[in-house]
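Pasting a structure below so you can have a look.
Of the protein chains in this complex, one is absent; all others appear in place.
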Amino acid sequence: MKPIRSFLFIPGNKASWIEKSVTSGADALILDLEDSVPPSEKATARSIVASKIAWLAEKRQRVYVRINRSPYLYDYEDLMAVTKPGLEGIGISKPNGCEDVDTASSMIAEAEMRNGLPIGGIKIMPLLETARALQFAYEIACRPRVPAIVGATARNADVARSLGYIWSADGRESLYFKSRVVMAARAAGKYPIGGLWQQVHDLEGLAESSRRDRALGMSGELVLHPTNVPIVNKTYTPSPEDVAYYQGMIDALEAAETAGRASVVYEGEHVDIAHVKTAREVIELARSLESALN
Amino acid sequence: MKPIRSFLFIPGNKASWIEKSVTSGADALILDLEDSVPPSEKATARSIVASKIAWLAEKRQRVYVRINRSPYLYDYEDLMAVTKPGLEGIGISKPNGCEDVDTASSMIAEAEMRNGLPIGGIKIMPLLETARALQFAYEIACRPRVPAIVGATARNADVARSLGYIWSADGRESLYFKSRVVMAARAAGKYPIGGLWQQVHDLEGLAESSRRDRALGMSGELVLHPTNVPIVNKTYTPSPEDVAYYQGMIDALEAAETAGRASVVYEGEHVDIAHVKTAREVIELARSLESALN
Amino acid sequence: MKPIRSFLFIPGNKASWIEKSVTSGADALILDLEDSVPPSEKATARSIVASKIAWLAEKRQRVYVRINRSPYLYDYEDLMAVTKPGLEGIGISKPNGCEDVDTASSMIAEAEMRNGLPIGGIKIMPLLETARALQFAYEIACRPRVPAIVGATARNADVARSLGYIWSADGRESLYFKSRVVMAARAAGKYPIGGLWQQVHDLEGLAESSRRDRALGMSGELVLHPTNVPIVNKTYTPSPEDVAYYQGMIDALEAAETAGRASVVYEGEHVDIAHVKTAREVIELARSLESALN
Amino acid sequence: MKPIRSFLFIPGNKASWIEKSVTSGADALILDLEDSVPPSEKATARSIVASKIAWLAEKRQRVYVRINRSPYLYDYEDLMAVTKPGLEGIGISKPNGCEDVDTASSMIAEAEMRNGLPIGGIKIMPLLETARALQFAYEIACRPRVPAIVGATARNADVARSLGYIWSADGRESLYFKSRVVMAARAAGKYPIGGLWQQVHDLEGLAESSRRDRALGMSGELVLHPTNVPIVNKTYTPSPEDVAYYQGMIDALEAAETAGRASVVYEGEHVDIAHVKTAREVIELARSLESALN
Amino acid sequence: MKPIRSFLFIPGNKASWIEKSVTSGADALILDLEDSVPPSEKATARSIVASKIAWLAEKRQRVYVRINRSPYLYDYEDLMAVTKPGLEGIGISKPNGCEDVDTASSMIAEAEMRNGLPIGGIKIMPLLETARALQFAYEIACRPRVPAIVGATARNADVARSLGYIWSADGRESLYFKSRVVMAARAAGKYPIGGLWQQVHDLEGLAESSRRDRALGMSGELVLHPTNVPIVNKTYTPSPEDVAYYQGMIDALEAAETAGRASVVYEGEHVDIAHVKTAREVIELARSLESALN
Partner (left out) sequence: MKPIRSFLFIPGNKASWIEKSVTSGADALILDLEDSVPPSEKATARSIVASKIAWLAEKRQRVYVRINRSPYLYDYEDLMAVTKPGLEGIGISKPNGCEDVDTASSMIAEAEMRNGLPIGGIKIMPLLETARALQFAYEIACRPRVPAIVGATARNADVARSLGYIWSADGRESLYFKSRVVMAARAAGKYPIGGLWQQVHDLEGLAESSRRDRALGMSGELVLHPTNVPIVNKTYTPSPEDVAYYQGMIDALEAAETAGRASVVYEGEHVDIAHVKTAREVIELARSLESALN
């Protein structure tokens, strides 16, 4: 799967917001049927979302839907309604562990069969919002339908309540579980997704928070507001300075190899083939993002 | 089990200290038969502790006893002597892993049977003081007799020696294992217990250390001196300002819901039903602690 | 196994560097056949390294060899060539998990058998450079041939690429996995090895980086340049001030015990038998390192 | 849970058969919505079954319902319809492993919540009809909702197809998996259920088949026809001769103990307290079945 | 993978036997480099086998090679020599558990890479000839390269020595492990392979032995002599009588369904859709084997 830098949440009951979101620049949308929809509009939201998927796919907009759950089960009717051509995946909130992901996977297979889709095509993006899901992050990340796991933090939100921590700007209290999500995802060959900045109008705070997640190894993050998308996209895109730095590294090692050496000191640091592999990956990522824009 | 903010250690050979401790305000006492008792007073301590349990229970003071262990086994005679009506649990130090907790559990069942107590009633509070116990923190936390696990740090003490780290005030070296204990406990539905402040006369240092543990998600901590109890209790009790803040949040979302919205920006942050669940838990905790005092 | 404070890498194709390295003071050498050797000199390096092992062993220099690997297998010819009397162990880079360590172990057993060495004598030191190896750090550390596991970090190198993080001087991005390696190794009764400082000419930076790894609980680290050896050795050797501090602690508790107490406040901190066990270990380590020098 | 000697299957679309079944003497009924109901009558069967549960419960008839499944999921509508007061449990066919049992358990919890039943009260009886379910028989038996697991065999039916065996009267081909189901169930403290005799008019064959299952350790079995119920009940009820034999054993050991011995030769065999525990269990079972009849 | 009824072993040093074997009717050949080749001819056998693979593939003969192993490792040179286009898989003898299968898989990947074959294409057929391999039969069967596992028995051969049993014609001593191999293979979606009849000239004994393995659920077996091939093939091919019986069953249930029933008594037994699924599988197998012949 191609990486996703920005997942933009949109309340499922807001048809016009969904339509406008295709211009947001978000790599993927998450049409939300859950906490951002008032109870009285759940049914409306479900049918709005179901009706918009094909249109969004036509616009080449990648789309996920976050479904509701009771204390015991993900919402069967939600799943039946939105498992349609054009949907990339389902976002599931607050799984209690691998069992919930497996159950969701079986329910989605049922929906795929009933709705005539190929079995196994719809992805699951689990939001690891309970302590137990975080404890089993690696096992969850290994599930075949799961291309990415989310380790997000926000003051007073679900993860904070489940772990009992107190949110801070420097994130000392979330360093462990965010790092754990990064390692679990990477170990399983999947993407680690960070966030979640809920002071949506503080864009400098967002940029700083986003840089911190990127530095830990996240490959993208959840976003609550369209204005936040470009800032997040920028964080997860190699800058021209990055590209120049890494190209220089490649050139330096090539020169060294011509001279019969396997390593070189480049900008003050020992560099060998291991570093050049990293350099090539960064440049390749920069190129693929650029071509996606054109 | 009701949460315990402060576990106060008292050397088991000090009968008068035990008696005075009921006025300390500690949520629970740990009568110690182990490292705070000199070898020559082990037998005395055992009989003092055994004789005080009923009296403490009568005073409605929750009581744990920390027993001795050889390199191979927890102390059988200690267990037989103190497993009596009124005891809430046994503190076990330096388990090497789940096997030691299981063995302790079997020994306690034997003591319960021999002493006429219901089987399974006495709890085990493991002090995760070896690297291997910390590695298996989650598995230990899942054991049925275990209501809480302890992830404490102190300069030069058992955990420091087992992991080989050097203690610092900012706790960089213990962030991983304390966070691990928080997640393991919460994932198993148990309480994570922090501490341990051994500069017992530096109360400001204690307050700071305690705030840091609380911020990570600890629900209480070990305490070495009666003067330390009120400071720790305060850390783990929601303040009136907290209660007001969260009540405001609840009110704000209710207003938003009346207006047909599922979220609102409250004091600069996106807030929805997820946050309000947290708010309700904090207010509920504040009320239950208040009523416990009256 | 005796602890190793400094593992000095030497490119295997540099015969004279290998010879000079015995005066470096490194506790162990790692003769490298992998990334520090240019492709065109791989065969030469293999025979140089094979020819130097006995000579180094005669000089009582502990020796490891890092072998090559393809995407699928460690290099069979490397192993057959260097598994010789005098070799202490094989360094294996980028294992993908336990399976790779088990496979390496079987291949080494084959080499031991073919080359007439006792089966099981050659050690394996895995460099945990992939996310999956770090995820399974404990399981890897439990393997019988493994006396130590390496959790090293360096800007743009293999671990950074596998986890996707961005290296920083303060190491926020590597705190999780370094702490994880420390706990995993200690839980398995093995040594955790840190590093890797690649700004080889910045000796102050090295000293700071080394102190940080030591504080986390590392017992030694990888070193890229002979000038870095003494600095690293110093970090992992108790200083005379340390020895004096701990001797004072032992004396203070002994005095307390004579007075019938099991604890004492020493330099402002509660201290009991747990701390004195640590004190004795530090003093014992200092003595063993001293005697090794004489 | 009290043991069930006979589980009688009744097609869910046969209202009159259901009514008559209360006189069959079966310890429990399994109202079937699955393979014994023609596709065209599935909806009818569901509503007949849903309507009969309360009436059967009033007659003190224990009731299970076997629901349908697609290749991916148990039937959600079946579950919602039949999870009603009076239902003891759900029979699930052809689970592919623990995941299917966990998913069924979550779906039943949802049905309990929606239908106002206490959560966790409805049991699950899995029919281990796939090779993978049999491979994981113990893990399935450990699930909390599961009071019994079924290891049944029949010529050409689901288990035979999944394992690929050829049914025979002496059951050489099913000895392994039936014994495995017995051990798995007993190890988990649950009941092993055998059967399934599909030559329903050959009552002698049934008696022999039933005796063989009982001898392996089964505690009851599935039954396809009301005429088969008394034969099966008899097999799983201790006979008067059994009771006399075991009472004699108890008396013999008591006499020996009076004479200061701990064992005795009773009817040619060494007998001690271990055997007398068995004797007491058999007599207790005989009494409880008798009192259930009166 | 298509099922294989007969795997015919041929000593790798017998070039002419290999050539003749294409007329044997064996579904697959196993060219043996191991126990059927005298030590002095190991090198010759390796090159003969390597030279025949392409020719056999041209004749559309499926080919496996059984390689040698030391106590520690499968033979690297054997693997490099025979991993060539036309080879279907490698037979590995006496694995000690999953680790050996994983190691073999890595070595084969190396051979595939060096010899220009697609990675992962060559299969592994493990002969479960040690007690530990049988203990982990399911885990071995789950490995991706493994399409089939072998649970064979023979008087005094490797399995008998490892488990310590005494071979008998009725196979009481091998019933457990053969049944275990059947369940493990089927649970993993793989083929269970039986045998091994070493009284090669007693063809009646072979027919009986073969029927017993087939009845347990084996899908094919190992064969030591070309004369044994047709007998084994016949055992694992549905007979015309089988086909007629199952076609009658299908017809009977169709008639019942037309009459509004979901089950019928066919030749004295209760039969429903479950049995008809089996009937269809048997008829489909018969057809596919027939068309393979034409």
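Should a chain be cited, it is by its letter among A, B, C, D and E, assigned in written order, with residues numbered from 1 in that chain.
Operating definition for what follows: contacts are C-beta pairs under 8 Å (C-beta built on N, C-alpha and C of every residue); 3 or more make two chains touch, one makes a residue touch a chain.
Model, not experiment: these values are computed from the prediction.
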item: Where the missing chain makes contact, among the chains that are shown; value: B, D, E
item: Listed residues E:Leu117, E:Cys142, E:Val200 or E:Ala215, member touching the removed chain; value: E:Val200
item: Contact partner of the left-out chain, one of B:Asp100, B:Glu173, B:Glu221 or B:Glu257; value: B:Asp100
item: Residue, one of B:Ser70, B:Thr258 or B:Ser291, that touches the chain absent here; value: B:Ser70
item: Contact with the hidden chain (one of E:Ala57, E:Met113 or E:Ala157); value: E:Ala157
item: Contact with the hidden chain (one of E:Glu139, E:Glu173 or E:Glu281); value: E:Glu173
item: Residues from subunit D at the interface with the omitted partner, ascending; value: 138, 175-176, 179-180, 182-184, 186-188, 192, 212, 214-219, 249, 257, 260-263, 265, 268-275, 277-279, 281
item: Missing-chain contacts mapped onto subunit B; value: 70-73, 76, 99-100, 102-103, 106-107, 109-110, 113, 119
item: Missing-partner contacts on subunit E, residue numbers; value: 11, 35-38, 40-41, 130-132, 134-136, 154-158, 160-166, 168, 172-173, 175-177, 180, 198-202, 224
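One rule holds in what follows: only the chains that are shown with their structure count from here on.
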item: Fewest touching-chain hops separating subunit B from subunit D; value: 2
item: Same-residue or different-residue interface between subunit B and subunit C, half as cut-off; value: different
item: Longest centre-to-centre distance from subunit D, chain (CA-based); value: C
item: Where subunit C and subunit D are represented by their mean Cα positions, the distance between them in whole Å; value: 59
item: Whole-Å separation of chain centres (CA-atom averages), subunit A against subunit E; value: 45
item: Touching two or more other chains - residue numbers and ranges from subunit A; value: 175-176, 180
item: Each pair of chains that touches, named by its two labels; value: A-B, A-C, A-D, B-C, C-E, D-E
